[in-house]
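Please find one structure pasted underneath; my questions will follow.
Missing here: one protein chain of the complex. Every other protein chain is in place.
Chain IDs A and B follow the sequence of writing; residue 1 opens each chain.
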Amino acid sequence: MTEIPLGPAVETEPFHDDDLYHPRSWLTKYVFSQDAKVIAIQYSATALFLGFVALALSWLMRLQLGFPDLVTFIDADAYYQLITMHGMMMVVYVLTALFLGGFGNYLIPLMVGARDMVFPYANMLSFWLYLVAVVLLLSTFFLPGGPTGAGWTLYPPQAILSGTPGQEWGIILMLLSLIVFVIGFTMGGLNYVVTVLQGRTEGMTLMRMPLTVWGIFTASVMALLAFPALFVGAVMMLFDKLLGTSFFMPALIEMGEHLKYGGGSPVLFQHLFWFFGHPEVYIVALPAFGIVSDLISTHARRNIFGYRMMVWAIIAIGALSFVVWAHHMYVSGMNPYFGFFFATTTLIIAIPTAIKVYNWILTLWRGDIHLTTPMLFSLGFIITFVNGGLTGLFLGNVVVDVPLSDTMFVVAHFHMVMGVAPILVIFGAIYHWYPKVTGRMLHEGLGKLHFWITFLGAYAIFFPMHYLGLIGVPRRYHEMGDATFFPESAQSLNAAITVMALVVGAFQFVFLFNLIWSLRRGEPAGGNPWRATSLEWQTPETPPPHGNWGRTVPVVYRWAYDYNVPGAAEDFIPQNQPPAAAGGMA
Amino acid sequence: MLVAFAILLVVVGSVLFHLLSPWWWTPVASNWGTIDTTITITFWITGLVFTAVGLFVAYCVFRFRHRPGGERPIYEPENRKLEGWLTGLTAVGVAAMLAPGLLVWKHFITVPPEAADVEAVGQQWQWTFRLPGDDGRLGRTAIRLVGPDNPLGIDPADPAGSDDIVVDGGELHLPTGQPIRVLLRSTDVLHDFYVPEFRAKMDLIPGMVTYFWLTPTRSGTFDILCAELCGVGHAFMRGSVVVEDAVAYRSWLEDQKGRMVARLATPSE
Partner (left out) sequence: MTVVLAFLIVVAGIAGVWLARHGIMEKPWLHVSPASPTPGHGRARPAGSPGRIGLRVFLTVVGALFAVLLSANLMRMEATDWRVLPNLPLVWVATAFLALSSATLHGAVLSARRRDPDGFAHAIAAATVTAAAFLVTQVLTWRQLASAGVGLSGNPAASFFYLLTGLHGLHIVGGLAALGRCWARWARTRRPEAVREGIELCAVYWHVLLAIWLILAAVLTGWAGAFAATCLSLVR
């Protein structure tokens, strides 16, 4: 690895020590830290822990689905609690928190050349509120009645009535937890957005930002605009549950008894929920799109193909995702004429999304593909994302959705597209940036083992599951029971899926082991092991200390994708390298 | 290298699974075979795209994998012409799926005037049905009227409701060839009326009457499932629908009328 001479240390912004918050004790350095990098690790560790909890829940529910006669300790109540908690944890508390709170906090300041987030104190509060939300959520496991079993969509009236498990404390604490999460996220989200707007270093124009920053930035903007709908829905349902209002509750009979509610609209809640819920899909997907673009470009040693189109596509997807929410409600009894509008907008979103896929695979074309672990996960992402994206065209096209909605086809689709695909990116990203965070490489052999089992196993779980939905198996059934349309052989398919889920889940512990083992035993990585161009790899020290850049912040001269520039001496030119030192075209 | 073959395996395996596995939709029993057609169109287009992308990735990985002394990658920031073509082609593919989908949707939401009404009422966790009497009209209902004597909340003040036929026990009969508008009502939480063989489904919303329509085309007995989570009994909320020819249907209807008269004669136990 040759050292590349970087430009003269331009004293652009003298480093005023007192500008930055300074940790004075162990407690303020590692616990109540205001350093975005420490907060990132706190967010990631909490989210990964919850991810493993959610994994354990999925094992239990798969056992029930695969072997309903053997697994007698899971009844309908427990099954509904398992799916609800698994879904809510994964979508909100794991994926959103990891991509924005974890990767966003770590990468945004480093990638745009800032010393830290612009509001470090609010950033710290954001994590602690997130932790409170997580504690509220987990506490329902230990309270009378247990967690709510209303499904992660929490549709009223069923969510707050008897006949649904967890209607004592489970639903109340779930709603409170979501409210706290939204408040906490808003504090973090303000940081991510304003740091990109205001914290960029000299020369870091918008179009020189790596796509990772574009993805996380756009997702943060969307989250800031979409989460209020979830907040409002949660507050209103809490009022209905505790104070007897009828926002969502029509006149109805609960177990033979007339309740005092009247006039409310359950469909109103669905509108609020999906007004948050659909952008949420892209809040998870856009950071994954951005990150995977950078992984592919770096490990294929080629500039990302069609950078401008990639940026425009991210923005277009972000904007369009606010006008497609009702495609989750085609059979909800809303005005059927909405179907024409929402089917059209939904299918239009496929176009910018397809452009992103084409540009990823065209970046591979005539590249120099290093099959490192991050690259393998990126390839796995492309295949699973294309698969899951294409099945989205079934469900978005209103009349095709009619037979498939509420079946296992939907479950298979969203797990492939917003479960497996983004999680493969998360793994790839962790293998990619772990050396920067810790100074050591993750073990490649274990990483590859982890990749093979996770990619092939997860595909084998969710691809066949679509066909259960085509047969007509509804989702959220803890067992199929007797049904004339359900062939005996389909149950054996269910059992096979369960076995695969157990195996894939077990191998995630290899990853956990790798994370811990490599902390001490991993190969020392150096500052830029992947020979990447973006700023985070150019820090004077690895791992970067508080303040990131030492005495001077870097000055940016070029975009983030100068790989294999014709005539250049090296196969990459860092963003902060001035023209004279680089040679080549320029 | 290995990963190129793995991707190839995934693509070929997926196509083979699709073609050879025994798991496929049930034969359609209503006029909504057109929905199956749109699904088939979607399968063709998406299948082609998936195969093409997968094979291209596998080829790239095989051909351009890192080798010592291999060729140097090209430096090509963008290619507007290629990107334009790909965008255009994608738009055509999307339109080819959307257009038939919207046409069938238009048909799906346009109830023919000759359609006969049938009401399905969901309650945790059972199905009850109501058919209009000789006047062909269903009487008004209200949730506040629901009680042990009047499980569907039929308004006694409405003469149209006096000859309504209530079918409990969860078995509904329908005649073949007759367009049916299924009116859906719930007295407690959300449910969803779903018969896989009919392809159509719709949520039941308390406080609202929702509907869909179909024409049964094939005789047989089919399961009615609830497809919207409605509490712990969700998976067991079953009913059945018997599709039969007009003669058999008429005799079943007369039988139900007789039961209704008998029930009214002995109001409550």
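Following the convention adopted for this analysis, contacts are C-beta pairs under 8 Å (C-beta built on N, C-alpha and C of every residue); 3 or more make two chains touch, one makes a residue touch a chain.
The shown structure was predicted, so the numbers you read here are calculated from the model rather than taken from an experiment.
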Next on the checklist: Can you tell me which of A:77, A:202, A:479 or A:570 touches the chain that was removed from the display?
Outcome noted: A:202
Checklist entry - Out of A:59, A:128 or A:322, which touches the unshown chain? => result A:322
Checklist entry - Of A:84, A:186 or A:293, which sits in contact with the chain we cannot see? => result A:186
Checklist outcome for this item: Of A:60, A:229, A:376 or A:416, the residue that touches the missing chain is A:229
Next on the checklist: Could you pull out which residues of chain A are in touch with the chain that's been left out?
Outcome noted: 118-119, 186, 189-190, 193-194, 197-203, 205-208, 221, 224-225, 228-229, 231-232, 235-236, 239, 243-247, 260, 262-265, 268, 271-272, 275, 303, 307-308, 311-312, 315, 319, 322-323, 555-559, 561-562, 579, 582, 586
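Here, only the chains that are shown with their structure count from here on.
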Checklist entry - How big is the gap, in whole Å, between where the Cα atoms of chain A centre and where those of chain B centre? => result 31
Item to check | Touch list for chain B against partner chain A, complex | outcome: 1, 3, 6-7, 10-11, 14, 17, 21-26, 32, 35, 38-39, 42, 45-46, 49-50, 53-54, 56-57, 60-61, 64-66, 70-79, 82-83, 86-87, 90-91, 94, 97-98, 101-102, 104-106, 108-109, 123-124, 143-144, 146, 148, 184, 186-190, 192, 194, 196-197, 199-208, 210, 221-223, 225-236, 238
Item to check | Of all residues in chain A, those that touch chain B in their complex | outcome: 76-77, 80, 149-151, 155, 157-158, 161, 163-165, 250-256, 258, 263-267, 300-303, 305-309, 331-333, 336-337, 339-340, 343-344, 347-348, 350-351, 354-355, 357-359, 361-362, 364-371, 376, 379, 382-383, 386-387, 390-391, 393-394, 397-400, 402-407, 452, 455-456, 459, 463-464, 467-468, 470-472, 474, 476-481, 483-485, 487, 489-490, 493, 561, 563-566, 571, 585
